[in-house]
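All protein chains but one are shown in place.
And now, chain A:
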C-alpha cells in the first residue's frame, strides 16, 4: 500500500503570537515549531497501517526550508521518504494544488492529513485535494482500518459517530484517537538522516496575499451579577457590551 501523509509545520501550542512587517507577517523569532498535532495522528496511523499491510509511507510538506526539522521527525517516526514543496504555504487552494500535483503522478492508495492545521485552521485542504484528484474525501476520521481495497472508517458527526466503508483511493482528514501518538525512538532518529528528503519547486502561484493580521482583543474583566439581578445583566448587555 502506498500512503501519502501531508504534514504541516506549525508553531507550538504555547507559542506567543506576534507579527512583523506592518502586521503582514507572522513573527517566527523564538517560536518552536512542531508537526501539526492532527497530522501527527495521521502519520502515526499510516505507520501502523504500513506495519500491518506493508507498503510505503511518504511524507509531504508544502513549506520553506525551516520546516525540515519537522519533516525529519516524521521520518524518525517511521515514514520512508519525504518531499518538500519549496514555497510559502499561502492559502489552502495553493497547498492543495501542490499536493494534488504530486499525488496525480504517484497514485497513492491513501492520502492522509490532519483534519485541519492548527495555525490557520481552514480544514479544507483534504476536500480540495480530493476534488482536484477526482476521488472521495472524508473528515474527521477517528478510526481507520483497511481490508483489501476497502477502508473501514469511523467518522465524527454532529452529536455522534458514523461507521462507513469506502473504496481506495481516498483522501482523509484525521483526528485522535485514530492512532496512538508516537514518540520517535532512538533507532528511528538515527536512521532518519539516511532517508531521502526530496525538495521540489511549486507549480503555479498563490492566489492570495495577507493585507493584515489582527490579534483578538485582550480579555476584559469579568463582572459577576447575582441571579436575582438578571434585569441588570440585560441593561449591561445593552449599554456596556452593546450586544443586544
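Keep this in mind: a residue touches a chain if its C-beta (ideal position, glycine included) is under 8 Å from a C-beta of that chain, and two chains touch if they have at least 3 such contacts; residues count from 1.
As a convention for this text, contacts and distances are computed from a predicted model.
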Chain left out of the displayed complex - its UniProt protein name, from "Sigma-70 family RNA polymerase sigma factor", "Glycine cleavage system H protein", "Alkylation response protein AidB-like acyl-CoA dehydrogenase" or "aminomethyltransferase": "Alkylation response protein AidB-like acyl-CoA dehydrogenase"
Residue of A:65, A:190, A:230 or A:244 touching the missing chain in the full complex: A:190
Of A:16, A:219 or A:242, the one touching the omitted chain in the full complex: A:16
Identified contact with the non-displayed chain, of A:50, A:73 or A:115: A:73
Residue ranges of chain A at the interface with the undisplayed chain: 14, 16, 69, 72-73, 76, 181, 183-187, 189-190, 192-193
